[in-house]
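Complex shown without one protein chain; remaining protein chains in place.
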Amino acid sequence: MSGGRSVRLMITCLVDAFYGKVGIATVRVLEAAGYAVDFPDDQTCCGQPPFNAGDWDAARRIGRHCAGVFGADGGPVVTPSASCAAMTRDGYAMLEHPEWPRAWELAEFLIDVAGIRGWPPEGNSRMPGRRVAFHQACHGRAIHLKDKPARLLSMVPGLEIVPIADPEQCCGFGGAFSVTHPNISARIGLEKLRSVQESGVEELVSGDMGCLMHLRGLIDRHSLPLRTLHYAQILAEALDG
Amino acid sequence: MSDREAILARIGSAWPWQAASTEVVGRPVERESWALFTERLHGLGGEVAGPEALTTLVERSVYSDEDAAAYLPEGVRCVDDPWQAEIGVTLVDWAVAETGSLLIATGSDRRRLASLCPPHHYALVPEGRLLATLEEALGHLTVRTTVLVTGPSRTADIEGVLIRGVHGPGSLTAVRL
Partner (left out) sequence: MANPPMEDFARRLRPSTLEGIQSATVGRVRERVRLLPFVFADVEAARTQAASIKDEVLADLGGNLVRFEAACLKHGIQVHWALDAARAREIVLDLASRAEGRLVVKAKSMVTEEIHLNAFLEAAGFEVVETDLGEYVVQIDGDHPSHIVAPIIHKTRYEVARSFAQKGLGPYTEDPGELTLQARARLREKFRTASIGISGVNFGVVESGRLVLVENEGNSRLSTTAPSIHIAIMGIEKLIPREADLPLFLRLLAGSATAQRMTTYVHLISGPRREDESDGPREVHLVLLDNGRSAIRSGPYRDVLRCIRCGACLNVCPVYRQASGHAYRHPYSGPIGAVLTPLLEGLEKMGDLARASTLCGACEEVCPVKIPLPHHLLRLRDEAARQGLAPKGIPWSRFASVADEPPMWRSGLTLLPLASGLSEKGWSEVRAAPRREGRPFRRWWDERS
């Protein structure tokens, strides 16, 4: 792998708190793509949760901290979350700080910057017979992420992405909305899970831990036979062959 | 202060505006194609017929535009009450292939209710009156009140089920003269 290229990892507050696995997988994927990964230890949150909930003063305070941690010097900032990436672009602009650093979403970075066209980059591991459903996180809309995460997954030989009904439909999480409107939120989520189950798979993959935390909570509450994974976890598994 | 002045004062001054640099392109359409017009109108539940279709109006009650009456065969019962007529007959100014539409202006020889009250509408399209696109047709608007009719009256209010003829005519026949 070519040396000298490095990225700075923005791990996101949810991964920091709950989903260490996803962070580890993200590091492994970026390294396999040929990047040295730096993890600025002082990072906390991007400010998206309070921004979304309507407390923009709190969001600005956190955003300013984030901007300090990921200052202008250094490699590109990469995050395994469409909503945090959207926050650093759309959100900071709305907070009138368009100059704050912008983060790449992981798949976007791997395809558009790293130029990844096959996965894994080396070796010839396969995942024969592995079938997953993919939920496209809505915040990807704001950064025009489109199907990039799914495209990455489809590079893994043998892995099959099974189409689900209304793939563009939201999962119902919505940050603060999930707490202020729990019933509506859950009904939207259960509909998503129904279409996943109807596709006959047992693994649901997405690119945003907010969506997955909400869906996981519903799956557990209703004892549904579904596993949830971040797509970085699958890409990391593919490295193990 | 009148409401007019108050509203204009609240709006205040204009600000600069820059046109978008995009050019909107419609789907290309064949010129003046009767085949396309027929396909579109059929798709909407309407019919296209030749002048012989008018013979079926004999013995039936018709409320007609005055300038369309000349085309009606002998034996048609012309009535003066649009609410009692079975058939409304109008003369069309322009037909539009792209959408299957008919442009009908009001005028001294015209009756607005002819295309509206009777349950069946026969719209006469004279020779040379078919245009390709909506742009061309609306380019022919005059100072008269005008209606663009695209298919029979319809509704999908009840459970999304498509029903024709709710208030306007449930059947529409474009008669190619």
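Per-chain numbering from 1; labels A and B assigned in written order.
In the analysis below, a residue touches a chain if its C-beta (ideal position, glycine included) is under 8 Å from a C-beta of that chain, and two chains touch if they have at least 3 such contacts.
Since the model is a prediction, treat every value here as computed from it, not as a measurement.
When you scan A:45, A:85, A:110 or A:152 for touch with the missing chain, the hit is A:45. If you put the missing chain back, the residues of chain B touching it would be 2-4, 6-8, 10-17, 19-20, 22-28, 40, 44, 82-83, 98-101, 106-108, 110-113, 116-117, 133-135, 138-139, 141, 143-161, 163, 165-169. Residue positions on chain A in contact with the hidden chain: 11, 13, 15-24, 27, 39, 41-45, 47, 49-59, 61-62, 65, 90, 94, 138-139, 141-142, 166, 168-170, 172-188, 213-214, 216-218, 220-221, in rising order.
FYI, only the chains that are shown with their structure count from here on.
Taking the mean of the C-alpha atoms as each chain's centre, chain A and chain B sit 53 Å apart.
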